[in-house]
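Chains shown are a subset, placed as in the full complex.
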Amino acid sequence: MKHLLSIEDLDRAAVEALLDQSDAFLDVLARDIPKVPALRGKTVVSLFYEESTRTRLSFETAAKRLSADTMSFAVGSSSVKKGESLLDTVKTIEAMGIDAMVVRHHAAGAPHRVAQWIDASVINAGDGRHEHPTQALLDAFTLRRHRGPSLDGCRVAIIGDIRNSRVARSTMLCFTRLGARVTFVAPPTLIPERLDGWPVTVAHDLDDVLGEIDVAYVLRVQEERLGQALLPTLREYYARYGLTAERAARMKPDTFVMHPGPMIRGPEIATEVVDGPRSLVREQVTNGVAVRMAVLWSLIGSGGHVA
Amino acid sequence: MKHLLSIEDLDRAAVEALLDQSDAFLDVLARDIPKVPALRGKTVVSLFYEESTRTRLSFETAAKRLSADTMSFAVGSSSVKKGESLLDTVKTIEAMGIDAMVVRHHAAGAPHRVAQWIDASVINAGDGRHEHPTQALLDAFTLRRHRGPSLDGCRVAIIGDIRNSRVARSTMLCFTRLGARVTFVAPPTLIPERLDGWPVTVAHDLDDVLGEIDVAYVLRVQEERLGQALLPTLREYYARYGLTAERAARMKPDTFVMHPGPMIRGPEIATEVVDGPRSLVREQVTNGVAVRMAVLWSLIGSGGHVA
């Protein structure tokens, strides 16, 4: 594997190999000195055309735990302002001598183009509404640790603005690779117009599915993407799709709650639910570091087994 | 000691233990390779809700001298903009696996709340008008190196906008812990309404105290905090409270001059005074790194004596 651009490129065995490696790195993170020299002398650069401190810090932490050097290219303060093309920006960064480039871009497909231009490994850290594969891998990894090695038969509801969410797409694909059955739960205006044969079902009423699911995966409502045309009011949306304590009480007692963050506590997901015993929200963040270590190591490590 | 939130929490012995440890680290900084592996594998994150390159760099330098990994969470470019609460921001950062969080926040008490929420050690790097304990420790450390182990009987004037200054409060508390006698020197409008039994005296005329003090500690005038109601003009303020060369000449020859920075040379403090033989301004900065090393090591070091 040279790049990690989308979950769509990975079959079940590839996903499982990455998650197995993540298990090993999660053990490393529990050590007193949670570092390994696996990527000593390697350089990992983050190139973010959209702000995301959370994802960027997670990747940088992962790289440092592997003893790689890290560089951060903040597009706001860069040559990009002087009219430089994406091609020249990435070629210039590559020419400084890097091994992996973590790319977030507002345009779907941008990381794929970058991968065609450079010899370094490219990791998609979110491209437009397309994919966010490491988020999907950490979600699958987190759920697998609680459900056993397989997600066969696990019923997952992904709730929220599916249409605009790269997380919804990537996480759905990754969950289904491992055998889960995914339902998108959203008003019709927030479901993609074409589901392109994706292995999902669709529900418009959260209350219809609450009692049957093993996982409630809540998406952040991206208010900046919700036009007047799509939803009468945000309040109405929350009334129908917010994961309130009352709704959580109608789920099976062992239903897990997940969220990719950042969360809007209250209307989107109740505080008692976020902080409740079935919430995996913090584990997702911790596991994100282990999963990104596994991805980095699989792409630019020298092979062999680490840790 | 788990956190460093305020000087008010520390008794004289606790302050002296930190300053003794700072002495050891100042020796480390004088070495050809000024590093020790004391915090190898530890991660220190800075979370600054107010800009302060100076304080942030000092903490990051201290962490690197101890071989810790550092991460910087710039709030301006973060999830905070997407509506995330302080609670979720710090819980998320903690979940990535950190050992200490250095917090600056515009709200008094914010670091205390953070300390209640997370297991990592919290260091207050300035909270509203409340406290800035590492500044106070570096001030006390700097003065102690010139006055001997005790500040008993040392007379200190803290001059300027006392009301709005967390430095004034923390440094006064720390100096008095070590035996110094502190006078706040400011117009009545810039003195806190309630001094709450603080062990200080107040003077409204700088010229009254000039000849008696052992230390003139000048505060930065924070113009953004001076409304029309408080002071007729900045010019009048400087005329009465600026540490001019003429005023400095009326101090005892061995009176020290200190300033927490950044300084406004000229009206606030004369260039000849800043650069004069009794100025401790640069030493304060250098000592700040040693003191922050001592704080970090005391909070998250594994115990035992270092360096």
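As written, the chain order gives the labels A and B, with residue 1 at the start of each chain.
The rule is short, and it goes like this: a contact is a pair of C-beta atoms (placed from the backbone, for glycine too) under 8 Å apart; a residue touches a chain by one contact, two chains touch by 3 or more.
Worth saying up front: this structure is predicted, and the values here are computed from it rather than measured.
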(message) Of the identical chains, 2 are shown. What's the total across the complete complex as given in this file?
(response) 3
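We take it that only the chains that are shown with their structure count from here on.
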(message) Touching residues of chain A toward chain B in the complex: what are they?
(response) 29, 31-35, 51-54, 57-58, 60-61, 64, 74, 76, 220, 223, 261-265, 274, 282-283, 285-286, 288-289
(message) Quick check on the complex: what are the chain B residues that touch chain A?
(response) 40-41, 43, 69, 71, 73-74, 77-79, 81-85, 87-89, 91-93, 95-97
